[in-house]
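For this depiction, one protein chain was excluded, whereas all remaining protein chains were kept in their positions.
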Amino acid sequence: MKLNVCTLFLLVFLSSNQLVAADTIDKALHSSGKIYLVVGTLVVIFIGIIIYLFTIDKKLTNIENQIKDNE
Amino acid sequence: MIFYLHLDMKSILSLIHLEFKMELRRKYALGGALLYVLSTVFVIYTSLQNAENLPWNALFWLVALFIAVNAIAKSFAVEQDGTQLYLYQLASGIQVILAKMIYNVLLILVLLLLAMGAFLLFLAIPIQHVGLFVGTVALGSLGLGIVLTFISAIANKTDSSAVFTAILSFPVLLPILLSLIKLTKASFAAESTSVSQDIVILLAIDTILIGLILILFPIVWKD
Partner (left out) sequence: MKQNWWKFLAVALVLYSVVVGLLRPLNPGILKVNPISIEAGKSYDMTIATYNTDFQSGDDIQSYLKINDTFGIQSQQVEILAPNELKVTFDIPTKLPSILQRDAYSIILSADRVGTFIRPRAVSIVQNEIDISGAIAAWPQNSFGDFKKAAKANFPFRAILYESLRNLFYHVPMWFGMTFLLMGSLVCSVLYLANKNTRMDTRAAAMIQIAVLYGILGCATGAIWARGTWGTWWTFEEIKLNVSAATLLLYFAYFLLRAAIDDEVLRAKISSVYSIIGFVAAVFLLFVLPRMVESSLHPGNGGNPGFGGEDLDNTLRTVFYPAVIGWTVLGFWMAQLTFRAKFLQDYFLEKYD
């Protein structure tokens, strides 16, 4: 069973390698396209906005607790 | 014996805990220390980077910066002396800040000239344009003096004015410092380079800041 899994991985590995070899130019284009920098940038901005949401959430929770404590 | 040791350890631990709690009670204390370290390292690093292959140039202005911060930080500490308090009550805010600024600028000028003498004596640096260098030192003491005088007035409203004088003033002083380092570089270059642009920038910063300070100081002054 173990051997089978290994063989499977090896096969996948080999075939993916072959795919890569067949498609070298496309791969080179993809990595030189640097679109991942844009994705990274957008992710960072999204995280920033989420952090902001958490701070405002905390503030509102404080206000709610304040009201609850006093009623 | 063991019992006593145990008690001892416990009380020490609780004392440490208390210290820690007291430090944390001032919510800005930790941030203050962190920002102090950060902005000090930043100012030093940026100055050295901008001085390129003349590290003593950056060192001179960093020494100047710390001399000035130390000399001025206590400028607005409350004096116990009655006559001084009485004088302050008679004078307007503008008079007070002008007097303090002029005094501090002159004080820093003297200190910087001394520091300059010590630097030249120990480092044997060949000055190419003496006039420009002395002028730079004068411009430097003007900028450092006015900014630090005002910032120390602000920092004096907190209960750790020395730390706040530093962290509030370093970013404001950075443009001045970088221009000064550039001017100093020019005064040690063999060939003459155009420095008018940097002098204009320094004078522009100083003029704008003096104008603003004269408007803003009375607000800080009257309680």
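Just so it is clear, A and B label the chains in written order, and each chain counts residues from 1 on its own.
The criterion applied here is as follows: a residue touches a chain if its C-beta (ideal position, glycine included) is under 8 Å from a C-beta of that chain, and two chains touch if they have at least 3 such contacts.
Computed from a predicted structure; not experimentally measured.
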Q. If the hidden chain were put back, which of B:42, B:66, B:103 or B:188 would touch it?
A. B:42
Q) Among B:69, B:105, B:132 or B:178, which one is in touch with the chain left out? A) B:178
Q) For chain B, which residues reach the chain that was dropped from this view? A) 26-28, 31-32, 35, 38-39, 42, 45-46, 49, 150-151, 154, 157-160, 164, 167-168, 170-172, 174-175, 178-179, 182, 197-198, 201, 205, 208-209, 212-213, 216, 219-220
(Q) Across the whole complex, list the residues on chain A that are touched by the chain not included here. (A) 25, 28-29, 32-38, 40-42, 44-45, 48, 51-52, 55-56, 59-60, 62-63, 66-67, 70
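Note that only the chains that are shown with their structure count from here on.
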Q: Quick one: report the Å distance separating chain A from chain B, using the average Cα coordinate of each chain.
A: 45
